[in-house]
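Apart from one protein chain that is not included, each protein chain of the complex appears where it belongs.
Note that the chains are named A and B in the order they appear, and that numbering of residues resets to 1 at the start of each chain.
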Amino acid sequence: MKLKRMFLFLLAIMGTSVAAFANEEVGSLPQSIIADMHYNKAIHIMAMLLLGFGFLMVFVRKYGRSALTATFLLVSVTLPLYILGKGNGLLGSSHNEIDNLIFAEFAAASLLIAAGAVLGRLKMPQYIMLGMLFVPFYMLNEWLVLDNGLNIVPLGSVVDTGGSIVIHAFGAIFGLGVALTMTTKKELEKPIEADATSDRYSMLGSMVLWVFWPSFCSVLVAPDQVPHTIVNVILALCGSTLATYIFSIGLRKKINIADIANASLAGGVAIGSTCADASYTAAAIIGILAGGLSTFGFAVIQSRQQKWMKLIDTCGVTNLHGLPGLMGGLAALPLIHGINMGGHLSGIGVTIVVAIAGGIITGKVLPLMGRREEAYDDAEEFMDAEA
Amino acid sequence: MKLKRMFLFLLAIMGTSVAAFANEEVGSLPQSIIADMHYNKAIHIMAMLLLGFGFLMVFVRKYGRSALTATFLLVSVTLPLYILGKGNGLLGSSHNEIDNLIFAEFAAASLLIAAGAVLGRLKMPQYIMLGMLFVPFYMLNEWLVLDNGLNIVPLGSVVDTGGSIVIHAFGAIFGLGVALTMTTKKELEKPIEADATSDRYSMLGSMVLWVFWPSFCSVLVAPDQVPHTIVNVILALCGSTLATYIFSIGLRKKINIADIANASLAGGVAIGSTCADASYTAAAIIGILAGGLSTFGFAVIQSRQQKWMKLIDTCGVTNLHGLPGLMGGLAALPLIHGINMGGHLSGIGVTIVVAIAGGIITGKVLPLMGRREEAYDDAEEFMDAEA
Partner (left out) sequence: MKLKRMFLFLLAIMGTSVAAFANEEVGSLPQSIIADMHYNKAIHIMAMLLLGFGFLMVFVRKYGRSALTATFLLVSVTLPLYILGKGNGLLGSSHNEIDNLIFAEFAAASLLIAAGAVLGRLKMPQYIMLGMLFVPFYMLNEWLVLDNGLNIVPLGSVVDTGGSIVIHAFGAIFGLGVALTMTTKKELEKPIEADATSDRYSMLGSMVLWVFWPSFCSVLVAPDQVPHTIVNVILALCGSTLATYIFSIGLRKKINIADIANASLAGGVAIGSTCADASYTAAAIIGILAGGLSTFGFAVIQSRQQKWMKLIDTCGVTNLHGLPGLMGGLAALPLIHGINMGGHLSGIGVTIVVAIAGGIITGKVLPLMGRREEAYDDAEEFMDAEA
């Protein structure tokens, strides 16, 4: 009977559709609801970019206006460049409008990390140029590592949900490349000073990053994996925060507030690759290890790095984003069931190569635009900035 | 056959309902999901009101406690006044609870803009009175321009999704009206001072506004238009931020941090009318033009306005909200397909008239409550505020 068959067909469709909706399969949520979920997290990430990275860099006491202005400019260069680039089919296909924005924000985050390595030693037009040079390298790496560009890294083999590798490590290594080429002898001798007010601003930035980090890591995760991802990120951050305190006091006798503001975030950096899959315990352990490693970096490695490599990493991005980012990337090897080890490692390798090459090239170009007379001082570029 | 017809009827209803859901038509999303989407943006707007406007006004170095307290009071007067007014059917019909709150927040934003023009020259009870006088004029204008009150402006003819006209321009012109009537000779001679700490607080406010601006503009847009609206707003803000830097250095030789904190936001102001409809390119261009215009206002117009009109606009709301708001309103004429030009322009005209009249009346009333002895100084009204 025709009617009966039509009816059963309807039953099947309706049943499937409603069941799918109830069973949380991604595709079944209406597109405007998915877009809204992504949007809220995109705004959280925007808060991280401007308020988080911006204020974290205000720790340089005479360079606050500059750090914040540079943050504004770096973000304002990256977002349109990336969105328009992707929109024109450059280096990989485009996503929907909100997701394009989110990928552009990831690029901006990575750029701000890179800029942290040379903070205070570029003029404003040089920050803008840094952004314009950085974005193509970043997009190239994204294409090679995540989109199987040139067939080097097998599609889907790099596990990096929250960007430990392609965002954090890439940005830090790129920044080191720039710093390596550009650091002058005069800069090596000039101390970077903080005070009570700049420290508190820096903690403000740090806390903004901490608060919104779960959104950064979970924004592109399937809806039914989001809750577990979020709790993992928070446990990792709690772990690194506690470890930072313990290592700071252990390695230095007194607490260093810059350790707290920075290394507390290392858990967020390191959990990026495995945030959707790790168990609570694994997440907490990754956080603790990352916090310890990062604090060790700030307390022990940074001064040696400066002496031996003759480079200044103003914000210590090596210690906050570089080492914990690589650690997080490697943590995926034992933790992710059925990971393609070779593919994953080749993704890390490509990232390191592109970042260091891009950084060094950029570090050669920027000085063509001149050099600052005085590092870390608003007064050189800002009116009425003596106060 | 009755059953068959019933079945086909059911098929039609179910089919339509599910399809509509999938096709993103607004009405088809459950009310509690729409309410949640609006709620998240309502909270973003609340952050703009208190943290954004509040800290942007902390640039006056000795008047920070007062600026923040005034912000608290202005918001706390406006929200209940507007919500209870609408709830009692005053000047137009009421919305659902969340949307009523959002319209009340818009009123508070416009009031904070108006207050910016006379910041530092009112006593606390005068800020409260300013709010109580402002809200009725604001609601009157909203009714005339958007709700066809008195049949002057045809319903739906004013395109102003994000409030370039009825929020930004209205608030700025109202504030100018107050400043025009109230500015004293003594105030004209007293410099408005900032310092490194107040500048950084001001940048904090600016960044909060920047970050959450997409929510401000998209909160009442249909869900399927939200993603495009959001990217437009961000592109406009990027445009104005870059333009501000270029114009600031171009017009002044060195960067003025107040330009950066303020004019960077002009793209958000100006994109308000066309944010849901403009193309990416148009949005970026509106942003660039608005940033340039606003910076020109701060660098060139403001000092002349002060000399010729004998008025002080403490926060430069003319340059951040007035000119870019009007520019944004006019940008709708060429950009919006099929716009009712006469209706749209009459909406702008009515807004200007109500704002200037309301502002002048308010400026006559407030001095009846006395005058401050010393402008821009916490110590007059706050305990232990010498430090």
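Going forward, a residue touches a chain if its C-beta (ideal position, glycine included) is under 8 Å from a C-beta of that chain, and two chains touch if they have at least 3 such contacts.
Small disclaimer: the values here were computed from a predicted structure and weren't measured.
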Remark   = Out of B:Asp36, B:Glu193 or B:Asp224, only one touches the absent chain, namely B:Asp36
Remark   = On subunit B, the omitted chain is touched by residues 3, 6-7, 10, 14, 17, 30-33, 35-36, 39-40, 42-43, 46-47, 50-51, 54-55, 58, 62, 64-65, 68-69, 72-73, 75-77, 79-80, 83-84, 87, 96-98, 100-101, 124, 128, 197, 201, 204, 378, 381-385, 387
Ask   = Where does subunit A touch the missing chain, residue by residue?
value = 1, 3-4, 7, 11, 14, 18, 21-22, 24, 29, 33, 37, 40, 44, 194-197, 199-200, 203-204, 207-208, 210-212, 214-215, 223-224, 226-228, 230-231, 234-235, 237-239, 241-242, 245, 249, 252, 254-257, 260, 264, 280, 284
